[in-house]
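Before I ask anything, here is the structure I am working with.
For this view, one protein chain was removed and the others were kept in their places.
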Amino acid sequence: MSRSDDRNLETVAALADQLRRFAQDREWQQFHTPKNLAMALAGEVGELLAELQWLTPEESIRLMADPELGGRVRAEIGDVMIYLTRLADVLGIDLVRAAEDKLAEAGRRYPADRVRGSAAKASES
Amino acid sequence: MSRSDDRNLETVAALADQLRRFAQDREWQQFHTPKNLAMALAGEVGELLAELQWLTPEESIRLMADPELGGRVRAEIGDVMIYLTRLADVLGIDLVRAAEDKLAEAGRRYPADRVRGSAAKASES
Amino acid sequence: MSRSDDRNLETVAALADQLRRFAQDREWQQFHTPKNLAMALAGEVGELLAELQWLTPEESIRLMADPELGGRVRAEIGDVMIYLTRLADVLGIDLVRAAEDKLAEAGRRYPADRVRGSAAKASES
Partner (left out) sequence: MSRSDDRNLETVAALADQLRRFAQDREWQQFHTPKNLAMALAGEVGELLAELQWLTPEESIRLMADPELGGRVRAEIGDVMIYLTRLADVLGIDLVRAAEDKLAEAGRRYPADRVRGSAAKASES
């Protein structure tokens, strides 16, 4: 694989393409309604939480230093990204743009000068 | 903004950069432990589910045709992407690669010829 | 076990007692902060969703007719109840009263005459 192909694979649009073909090859589009995909997304987030639930905040910061735990967390994050990308794709939503739009809104709601260092204000990033 | 800048903004890496600066400007890094970010991610997924919970599968397929509902769902998906990107970033995980690795694994576990059209086998994509 | 003992075991207060002893016997109280228990609760809800995600609404209505699926769903619901009861207990919250108070509030917000048959209004029960 050439370097530029490799780069291309890293974009969300390319991932969405791969996931669409994956579902088509298996005739799974019929199950991939937005409702079902949102449930699958939530299920994977639940598995991610289960990996972190008994860790102290400090342990969670260092978790990638443990290859086994780190590998499980990376795999769960991969699953979450799969369903999030697939959900956005079936709805025709550009995932990164949707995030950027929300971030721009958060920037207006939480001016740095007013909320600096405050957890109460961090409820939305 | 030039076309190439615009394109650049659409990558996950660029989004992660923006989110990192956003947190730094507000001194919110202290709250952004993996444990806390995973909870925030789950909270946003909960808001997404709340938008879809009473819809029939068919209604969920057509939801973007309703500008108000479609806008709310797009915003929730943006919030989910924000926290997922931020979580992966603080852990040093490449989000798209993690998804691609899991997809490759799913391809080996669920060969198209064996699982075609079966919901029971669709439990992991 | 006498009938009245049996009846007693069915109350939430008795379940909370059992869970408290279970944690004490294993010296797990240290892990049972409200934050951690809320994450564990969410993790179990994720497992429950995973059982239902590909079912049609109609299939979900009939799921207890399938002994294997029904058993798995019952077990997940049991896990959810365990963490919800334990969380309420460590916070000193009466679970059933908290639900009744919210139900009374929902009754005031959603008078039957005004919301009858409307999904849009069913967003909170």
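Think of it as A, B and C in the order they're written, each chain with its own count starting at 1.
As a convention for this text, a contact is a pair of C-beta atoms (placed from the backbone, for glycine too) under 8 Å apart; a residue touches a chain by one contact, two chains touch by 3 or more.
As the structure is a prediction and not an experimental result, all values here were calculated from the model.
Across B:L19, B:A42, B:L63 or B:V96, the residue that sits in touch with the chain not pictured is B:A42.
The omitted chain makes contact with chain B at the following residues, 31, 36, 39-40, 42-47, 49-50, 52-54.
Contact residues of chain C toward the unshown chain are 9-15, 18-19, 22-23, 25-28, 30-31, 33-36, 38-42, 45-46, 48-49, 52, 55-58, 60-61, 63-64, 70, 73-75, 77-88, 90-103, 106-107, 110, 112, 115-117, 119, 121-122, 124-125. Along chain A, the points of touch with the absent chain fall at residues 35, 38-39, 42, 50, 53-57, 119-120, 122-123.
In this text, only the chains that are shown with their structure count from here on.
Chain B has its Cα centroid 3 Å from the Cα centroid of chain A. With centres set at the average Cα position, the gap from chain A to chain C is 27 Å. Contact with two or more other chains is made by residues 31, 36, 39-40, 42, 45-46, 49, 52 of chain A.
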